[in-house]
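In this view, the complex is presented without one of its protein chains, the others remaining in place.
We call the chains A and B, going by the order they appear; numbering starts again at 1 in every chain.
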Amino acid sequence: MIRPLLLCLVVLCAVLRAQPATALDRDAVVASACGPATAAAEAGRMIIDGVAQASADDLVWARQLIASALDRSLACPGGAAPLLSLRNRAAFETIAAELTLLAAPDPTARAGALKSLGRRPELVPAGVLDRAAAQEQDTALKAALAEFAALADLGSPDLARRGRAVARVADTPSTRAATQLAALTNDPAYRADAGFRATVDDAITRVGRGLMIGRVLATLYNGASFASILFMSAVGLAVIFGLMGVINLAQGEFIMIGAYGTWLVQQGLHAAAPGLAVWYLPIAVIPVFLATAGIGVLLEVGLVRHLYRRPLMSLLATWAVSLFLVNLVRVVFGTQNLQFDTPFYVQGGIAVIGDFIITWNRLFAIGFAALSLAGTWALLRHTPFGLSVRATTQNREMAACIGIATRQVDMLAFGLGSGLAGLAGLALSPLYNVNPQMGTNFVVDSFMVVVLGGVAALEGTVLAALGIGQLNVLVEPFYGAVAAKVIVLLLTIMFLQWRPEGLFALQGRRR
Amino acid sequence: MIAIDVAGLNVRFGAFRAITDLSLTIDYGEVHAIIGPNGAGKTTLLDVISGLTRPVSGRVTLDGARELTRLSDTAIARAGVRRKFQKPSVFMALSVGENLEIGGLGDASLIDETARLIGLADQLQRPAGTLSHGQKQWLEIGMVLAARPRVLMLDEPVAGLTDGETDLTAELIATLRGPDRAIVVVEHDMDFVERIADRVTVLHEGRTLFEGAMADARQDRQVIDVYLGR
Partner (left out) sequence: MTRLFAAVVAVLAAVAALIAVAPELLSPYLVNSAGQLAAFALLAVSLDLIWGYAGILSLGHGLYFAIGGYVVAMHLLKHGLAVTGRVPDFMQFMGWSEFPFYWAGFESFPYAAGLTVVLTLAMSGLFGFVSFRSRVGGVYFSIITQALVYVAMLLMFRNDTGFGGNNGMTGFSVIFGRDMADPFVSRMLAIGSIVILIAALLLCRRLVTSRVGRLVVACRDDEARLRSLGYGTLRLKLGIWCLSAVLAAVAGFLYVPQVGIINPRLLSPDVSLEIAVWVAIGGRGALSGAVIGAILVNGVKFWLSARAPELWPFILSGLVVLVVMAFPNGLLDLGRLRPRALKFLRPARGT
């Protein structure tokens, strides 16, 4: 009972105190602002010094005044607005940003102002920050303000306060924190005070470590998301290759069709059920899988089935299909990149450490691949269909003899592989460009996954996809995407010297 | 005299032990049959001798001097250890004569004689792909024979042949026998084995179960239990 009452009282007091405190002498400010350079600088100081006590009304007014002074539309008693000196202009711009932070109604404007102030946090007076922190409602901005205040404290004359700020900055490692801390090593206090120096050095190490961890995690994360797409595309290739000895050169086009199917679902929802349009990604899963699997089954029945004793010819035939599909899509949809909505669930992410952010779009792809892996694994290991696939892979004649309908197994496996590639297209649509040629970007890497991983076990495909995905992402920042592909290829060829049948080979007598 | 000496051989495919501590010798002048149920390791043994499979441990020596497990399949063939595969493998697109020429490592002088030996002397121009199954088996034996090997290994030479063809094959093997040649035959046809073999080794689950004359093998309790049946 007592506490809410007390709280009300405190709030009331604050309001009462704020209301009458018209600390800003508007006439004096205008007079100074219209005066010569030294006086104009004084006007700026008056506003800033008064910020802590000024009413909300005053802040709005002051913001307008500074804005007009900056664009020379200030109406002075003498008539013409004075020309700001370069130094005053810089000071006024800072003040304008500070006032925007305090008085702008739009949170994005306030965020923008905070960002522009971020370049020189030590110039922002503590009063401005305290007031901004007290009145800010937006959660994201509040957090940013707290971090900013910590940075600002780094420039504080009070060494103890500075030391605390240093430690606080080091708690959230970022590239900016590293720069700020590095700047402190040039500070006189760093040289003079051993304790402060130790604090700063320790903080620099911690931030450095954090950044390093962040970089490593970010690389692993990006690699994992690329590997996810590769896995989904390669697992179908591997199963089909193991089963029929056929490599489907149109696999990349199944990815492309999957992405286009996703786009069609999105457009269809916009037209038919705009309320659901934001959920187009999960809604598209089943139609995209069925459509690509269906096309895969058609391809198997119409073409590949007749060629599995002539695997080299099947390369040609599936290439012809890929050529046909690419050009068909080009004619129907055009060559430009498709525009996808980015629903909230694949937007943004959570910052973890350093510059590492778990972005939802990549997590979506990874999660998707993990589900596909689990599904495929369960299907191959724990269903009669999976048993038939494994049996036929190991010995087709024997499987046929014991009554497995090998033709049907081929057909379904081809459908499964194509469907998974289609889902890869769905999973990558929030990440990569979608156009008729997109298949080529993935297909060569997918082939290398099959070559590396072998066809005997799903584990091989998973490991190879992870390896090749990671390698691409690892090499790319240093030597470029092309070098990454070159290295992947060379390593694959070298690996084959050591294990010609891939990571996991079927064990047994050859021949 | 010992042609091939296999000692302490172990072969594994993953967790599966295809051959365990196998030791046996193959002598010049003999026809040595290797028999046993499916999966006993017969073909794997031939694979090791001909260099297609590398053992985990153990040695295979030729003439007591050359260690074969370190040589390539090509080098082993060049050393005079040659083999006919289980599945008849002749070069379908080439003629009988060309097949024999390749078998003889380019030495054309032996083609006619070899062709006579395998009964295909009048078929030299015929594409090998058009031969009957039995003729293909003989052609393959002929190809292996064309370079006059010292060790001749025949993997199921009469599988799928008619009785008449089997008889002819038995006669062929009898004429191939010589003091400078060791012949190894892997076969399931027991009567055929009894007709041609001087000695049999019965393999079971990668180990030697019995070694001796075929007639004795037929009496052996263990051999009957695991292989021949009652």
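Worth a mention:
Everything below uses one rule, namely that a contact is a pair of C-beta atoms (placed from the backbone, for glycine too) under 8 Å apart; a residue touches a chain by one contact, two chains touch by 3 or more.
This is a predicted model, so every value here is computed, not measured.
The chain that is not drawn here is touched, among residues B:Gly58, B:Gly103 or B:Gly206, by B:Gly103. Across the entire complex, the residue among A:Cys76, A:Leu220 or A:Leu315 in touch with the chain not shown is A:Leu315.
Listed for chain A, the residues touching the missing chain in the whole complex are 241, 245-247, 249, 303, 306-307, 310-317, 319-321, 323-324, 326-328, 331, 440, 444, 447-448, 450-451, 480-482, 485-486, 489, 492-494, 496-497, 500, 510-511. In the full complex, chain B touches the omitted chain through residues 50, 52, 72-74, 77-78, 82-83, 85, 89-94, 98-99, 101-103, 105-106, 143-144, 147.
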